[in-house]
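Contents: one structure, followed by commentary.
All protein chains but one are shown at their positions in the complex.
Labels for the chains are A, B and C, by order of writing; each one numbers its residues from 1.
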Amino acid sequence: MTAVYREPIFDVAQLGHTELLTTTLEQSAEFFTKVYGLYPVAETADSVYLRAWNDDVLTSLKLTASDRAGLGHVAWRASSPEALDRRVAALKERGIEGEWIDDIGHGKAFSFVAEGGHRMEVYFETEKFRAPAGQESYLPNQAQRYDPHGVAAAHIDHINLLVPDVVGARQFQEEALGFKLRERLVPTPENEVGAWLSLMTKAHDLALTREPADADGRLHHLAYAVETREDVLRAADIFLENGTPVEFGPAKHSRTQGFFLYVLEPGGNRVEVFAGGLHIYTPDWEPVTWTTEAGGRSTAWGLDVPPTFHTHATPVL
Amino acid sequence: MTAVYREPIFDVAQLGHTELLTTTLEQSAEFFTKVYGLYPVAETADSVYLRAWNDDVLTSLKLTASDRAGLGHVAWRASSPEALDRRVAALKERGIEGEWIDDIGHGKAFSFVAEGGHRMEVYFETEKFRAPAGQESYLPNQAQRYDPHGVAAAHIDHINLLVPDVVGARQFQEEALGFKLRERLVPTPENEVGAWLSLMTKAHDLALTREPADADGRLHHLAYAVETREDVLRAADIFLENGTPVEFGPAKHSRTQGFFLYVLEPGGNRVEVFAGGLHIYTPDWEPVTWTTEAGGRSTAWGLDVPPTFHTHATPVL
Amino acid sequence: MTAVYREPIFDVAQLGHTELLTTTLEQSAEFFTKVYGLYPVAETADSVYLRAWNDDVLTSLKLTASDRAGLGHVAWRASSPEALDRRVAALKERGIEGEWIDDIGHGKAFSFVAEGGHRMEVYFETEKFRAPAGQESYLPNQAQRYDPHGVAAAHIDHINLLVPDVVGARQFQEEALGFKLRERLVPTPENEVGAWLSLMTKAHDLALTREPADADGRLHHLAYAVETREDVLRAADIFLENGTPVEFGPAKHSRTQGFFLYVLEPGGNRVEVFAGGLHIYTPDWEPVTWTTEAGGRSTAWGLDVPPTFHTHATPVL
Partner (left out) sequence: MTAVYREPIFDVAQLGHTELLTTTLEQSAEFFTKVYGLYPVAETADSVYLRAWNDDVLTSLKLTASDRAGLGHVAWRASSPEALDRRVAALKERGIEGEWIDDIGHGKAFSFVAEGGHRMEVYFETEKFRAPAGQESYLPNQAQRYDPHGVAAAHIDHINLLVPDVVGARQFQEEALGFKLRERLVPTPENEVGAWLSLMTKAHDLALTREPADADGRLHHLAYAVETREDVLRAADIFLENGTPVEFGPAKHSRTQGFFLYVLEPGGNRVEVFAGGLHIYTPDWEPVTWTTEAGGRSTAWGLDVPPTFHTHATPVL
């Protein structure tokens, strides 16, 4: 690769939280609390706020009643107040118009629509989670006592969005927010259909894959992490015992090498249970290009991908 | 915490490589290749250069014949050439004198002695590993074909150095290189005896613990990572089958929550096999202070620490 | 070994249930239900009956209020009614006097005191567990829906009893009940201090180790199994989060190769969480003799055994 090496930008640190829309708020909230294993932390007329047991913030998921499923917004946390200012300036330089909002769990956030049609936020001020009496872990470096229920999703991990133009959308994220391109799926030289991007060292905080329909702003899936591959295997049994069919997995992804499992929550949004995955500490990591059908397969071990995985997204069209 | 939040520095990206000294070069090289599972990549009159199967660089370990065991040097890779310049400037501002050197596997590196007496390098130019024909993995995001032998240590992970003054040494690392303090062990308020620091998002790239003897510059241990806790359990059997006694573990650390196993290589240097551990994406992570004896124990589950773990270091005094 | 090979006896099939005595019935019952993860199934004035989620019988553990901790009795289930008759005849031939009793969960059982001083039962008629509506697993080959709480001990596994004369006590079990000797610990040729015996193919259903005190009839530990080593590692965290200190483990035993973890329940009885272990299908398995101190160590990886493990038993003397 003869590309000139550019200094990486570390102004955005992490996937902070997301908002999912659902037409069945009560059932979705029950799924995320009883089966997926999250905890409710706040409620408004239209929304339920949740967190995972090892999230160190008040909330990482907002479920909002709507007339359609899909992504409300995805919010990225900046590394510092100064870094936030730099990113907002970079967005504005690109002609992005946004507005400053706030919400339960965080202070002022710059809200905007990214290339590809998804609403995003960048923010720094956040409310940390402090375990109430009796919920502290015996390990002070852990957000909460480990007392698992359901799948016990541990913390928010990454999100996969569908975009009509993968190259355009990922360049937007690279330039505006400082995402690093880690891997890309390019079945033919002219045709990049997937991009895996990360903020710091994860295999991906954000995946952008090509929208198969005539739509924009759709969600492919939201993922929380668990600690081990065994936890993903256990999750499969727990989903089945709770009447939640597994759509795909457990298996190992070829991109990211993460161990995965996908289900649909009652509102129709796809959620993943994820473990492992590469950690990339190499600052000048050369993006991996998956070109051939063989090398390009979605699963490391060749497991067939169910057709719904390529067609279902929210909102359902 | 009323501390003013400072913008984190991400100028140094990773632990690049280390040099270990040994009085028994041949036996040490045999241990690291046959038992620990590394690969030799180069050799000079006094040194053997090695890499782990999933290191993406030519070499992460240099073994050098010496009249004593211990650390030759530890080398940190900068995020970019510009970042390297900034760190060298910061070192010089602190009155650190150093010199520019180079070696097999990397270009110009600024070599200096850090507070606490250890020789360190900062550098950017590095030689990437390209798997030779027949050694490529079927997964192009992996440095080398997975064909494990011995413990199959996968990639370099972190280092633990003994320092007479933990607070002084860790402040040096925070300020000069941009290390972030993640956890610290403070049995009594005046007495910080351990500090766990990281460059990007790991639980630690560098641990500094208090030197029990009248010495400086000593090594407590060097750690390579494996993918899963099961790999650490397997490593225990493999060490025993190869006549290498386990000093400590397998068990779970309280600090970092990593799963560990320690042995001594034939030269007397302590090496660890490590899996898991926290990943900290929170940019304003509040350092965890372990104060009480109960909460301060070394292992999460209360396993007794063998006395040698607190006394043995290299060079042996 | 020049011993003449005798046809193995398979008249006794499994460890059916045990009764533990406790001076703190309420706390013991709370521990076994909330922390160890069992389910209460019946209650009398002095006893609480429990089962593990994957026990296929009504009850595998009876907790009984007493003025001392220790073993109430251990009960072995015969392979058939005819096999039960044969074993009772064999016991009577050896001069053992017993009586026929019954209890919640099983029909007529022959109750007797075995060599070594422990009360035992042999029986066949047993009440199977039928999951009530809503508790059925989606897998019909599983006793109950997998909805884990606490450690989620899965099924009764084995018991370890202290006996003044190991050779005498194990020959009694071999001849009277058909136990097979799998391994024995013999530090010096004249001195067998441990024997691991099984009914069918497990590494052990019964371990007999030498009583260090002037006593008989004491319990060393009772063990339930979980499916994987990862489940044992998880159990360690769950015990700690619930304020139950780990006495020993998690680690791998040398004898049986099982993966273990020991705690004391509030009544003082030692209980284990166990996974894996050899399965011995070889009908003419030659008992393994562990003779040397090196080879004879209790843990495969050399972990130190806490002194209490060799001295604490119930009743406490």
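FYI, a contact is a pair of C-beta atoms (placed from the backbone, for glycine too) under 8 Å apart; a residue touches a chain by one contact, two chains touch by 3 or more.
These numbers were taken from a predicted model, which means no experiment stands behind them.
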Candidate in contact with the missing chain, chosen from B:A52, B:A143 or B:I238: B:I238
Listed residues C:A65, C:V113, C:M200 or C:A215, member touching the removed chain: C:M200
Interface with the undisplayed chain - residues on chain C: 5-8, 10, 13-15, 56-57, 77-83, 128, 138-142, 182-183, 199-202, 227-229, 254-257, 276, 278-279, 281-284, 286, 288-290, 295, 300
Chain B residues that touch the omitted chain in the full complex: 137-138, 145-149, 228, 230, 237-238, 240-241
Contact footprint on chain A, counting only the chain that is left out: 229-230, 233, 236-237, 240, 245-246, 249-252, 300-304, 306
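FYI, only the chains that are shown with their structure count from here on.
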Graph class of chain-chain contacts, one of line, ring, star, complete, other: complete
Inter-centroid spacing, chain C versus chain A (mean Cα positions, whole Å): 46
Whole-Å gap between the CA centroids of chain B and chain C: 44
Set of chain B residues in contact with two or more other chains: 229, 300
